[in-house]
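Yeah, one chain of the complex is gone here, protein chain that is, but the others are all in their spots.
Up next is subunit A:
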Amino acid sequence: MRNALGSVDTVLLLGGRSEIGLAVVERLVRAGASRVVLAARGGTAPAERLRELGAEVHVLDFDASRPETHPALIEEAAAKLGDLDVVIPAFGVLGSQAVYDDDPVAAARDVAVNFGGHVSAGLAAARRLREQGHGALVVLSSVAGVRVRKANFVYGSAKAGLDGFAQGLADSLHGTGVRVVLVRPGFVIGRMTRGMTPAPMSVTADAVADAVVEALGSGRGTVWVPARLRPVFAVMRILPRDVWRRMPR
């Protein structure tokens, strides 16, 4: 249970090796969370560091591309943790648009992870949280989905779908005691973007994690990281189409 000062006790990370996800979990553990499930492909995840911080850590096998396994995975995590205080689906793949252009099947496969996997895992988690009457679901959207660019429109459109899904889910959970925290990071320098030239206003996984933890505490429903991306995208969203089309990346 979340306590009066906002610390939580249990955390479930789906995509148990995600850089952003682990940075959030580490902060929650430092603030008092005592039980963690890391769910990752192949059932291996860096649990040691969290254990050193005093948490009890379980590692489960989880594949985002197999939606039929998601409800059981959520129940298994709840059996390990008790009530789920915070659920963070942090899995995702950032493929290259050029590759997708030549390999439509690969594109569909990644969309199934970036969007479909979040739908099945998100709904399974939401069902559990709704029954609990409390808990928070952290959804890692992206500015790439706020206005989709030609440079990565497969990834971007999946994120746009996810963003809409999270908004609808948040509204459907209103009044149930369950919260959705919708996070819209810009370019995050790290593992997922290795080898790419950072876009303007890029941030680190740590900065994203700080913002997520702040939002979990304050009750904010939507977070942009960095915060100034919000006014920037208010403008981006209304740029005329022929200007937007010329965005270099």
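One rule holds in what follows: a contact is a pair of C-beta atoms (placed from the backbone, for glycine too) under 8 Å apart; a residue touches a chain by one contact, two chains touch by 3 or more; residues count from 1.
Criterion: contacts and distances are computed from a predicted model.
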Options "Oxidoreductase", "ABC transporter permease", "Branched-chain amino acid transport ATP-binding protein LivG" or "Nitrite/sulfite reductase": UniProt name of the undisplayed chain: "Oxidoreductase"
Touching residue (missing chain; options A:Asp9, A:Glu26, A:Asp110 or A:Asp163): A:Asp9
Option touching the unshown chain, where A:Ala31, A:Val59 or A:Val232 are the choices: A:Ala31
Of A:Glu75, A:Asp103, A:Glu131 or A:Glu214, the residue in touch with the unshown chain: A:Glu131
Hidden partner chain, residues of subunit A it touches: 1-7, 9, 31-32, 34, 82-83, 130-134, 175-177
